[in-house]
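Below you'll find the structure, written out as C-alpha cells, and then a few comments.
With one protein chain held back, the other chains of the complex are shown just where they sit.
Right after this comes chain A.
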Amino acid sequence: MANALSQQKPTVESISRQNRIRIGRLFIYGPLAVMAVLYLMPLWVMVVTSLKPLDEIYGGSFIGLPQTVTLDAWRSAWSQACIGTECTGLRPYFVNSLLMVIPAVVLSTGIGAINGYILTKWRFPGANFVFGLLLFGCFLPYQAILIPMARTLGLLGLAGSIPGLVFVHVAYGICFTTLFFRNYFVSLPDELTKAAMVDGAGFFRIFWSVILPTSIPIIVVSCIWQFTQIWNDFLFGVSFTSGGNSPITVALNNIVNVTTGRKQYNVDMAAAMIAAIPTLLVYIVAGRYFVRGLTAGAVKG
C-alpha cells in the first residue's frame, strides 16, 4: 500500500495537501516547543547555577552557561553543607528518605493489592461501603490528620522515628493503592478465580499465582505514585520527625533557609536536584508502564 502510494507521481492536489499538513504540524509543534522551553527553564537555571562557582552567580550571570564548571556545590550539598548545627550535607537524610520510602511503598502497595483483591474477588456484605470509606480517605486533607496522628504515634511509641513516618505514609497511602488495585481487578473476570478454586487453589495461592502475575502494570503505577508522593512529602516529615531522623525534603528546606553569610545559591540548587533525582529516575525507568497501567483495561486483552 505504502509502496503503491510513493510510486504515484505527485499531483498538484497531493502537493497542496502535503503543504497543508506541514502548516498544521507547525501549529502543533510550535506551541508545544514554546511550552516545553517554558517548563524546562527552571530546570535549566537549576542545572547551570549548580555548576557555577558562587562568585560567578553573584557576578550577575544567572541564565547563561557557566564560565568555569565546578562540582563543588554538588559535593558540598551532598556531604558538607550545614543543616542546623550539623554540617553533614544531605547524605544522611537521603539515606533516611530511602529507609522511609522503600518499606512504605512496598507495604502500602502490598496491602492495597490484597484489599483490591478482597474487594473484587472475595466480596462480603458491605464491601461497597468499605470501599466508599477508603475512597473518602483519598480526599482527606493532610492537615486534618496531623494531630490525631501525632497522638497515635505517641501511643504506639513511634513518635519522631522513621518507622513512625513509614506507618503514616502506609496508612495514608492505602486509600490510593486500594483504589488502583480494586479498579484494575474489577476488570479481571470472576471466572478466573472460580477456575482456580475448582483447581484447588486457596485465597493466597490464587492471589500469588493467578492475580498478581496479571497485575504488573498496576503494581508499577502504584509504586511510582506512592514513591513520588512519599519521597516528595514535606508536611508529614516535618511534623512527625525531628533532627537526625528527618527525610531529605525537610533537610533541603533547612539547607535553603539556614545560611550564614552569603546565600549559597549553587549549593541550594544542587541540593534541590539531589532531592529530586530519585523520583526522576523512577519515572524514566518505569514511566512507560505508568501510561500503560493507567490505560489498562480500556482495551480488551
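Convention: a contact is a pair of C-beta atoms (placed from the backbone, for glycine too) under 8 Å apart; a residue touches a chain by one contact, two chains touch by 3 or more; residues count from 1.
Just so we're on the same page, contacts and distances are computed from a predicted model.
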Point to revise | Protein name, per the UniProt record, of whichever chain is missing from view ("Putrescine transport system permease protein", "Ion-translocating oxidoreductase complex subunit C", "TonB-dependent Receptor Plug Domain" or "Sugar ABC transporter ATP-binding protein") | key: "Sugar ABC transporter ATP-binding protein"
Study note, to complete from the structure: Only one of A:192, A:238, A:256 or A:286 touches the unshown chain, namely A:192
Exercise for review: Write down which of A:98, A:210 or A:286 is the residue touching the left-out chain.
Suggested key: A:210
Point to revise | Footprint left on chain A by the chain that the document does not show | key: 189, 191-192, 194-201, 205, 209-210, 213-214, 301
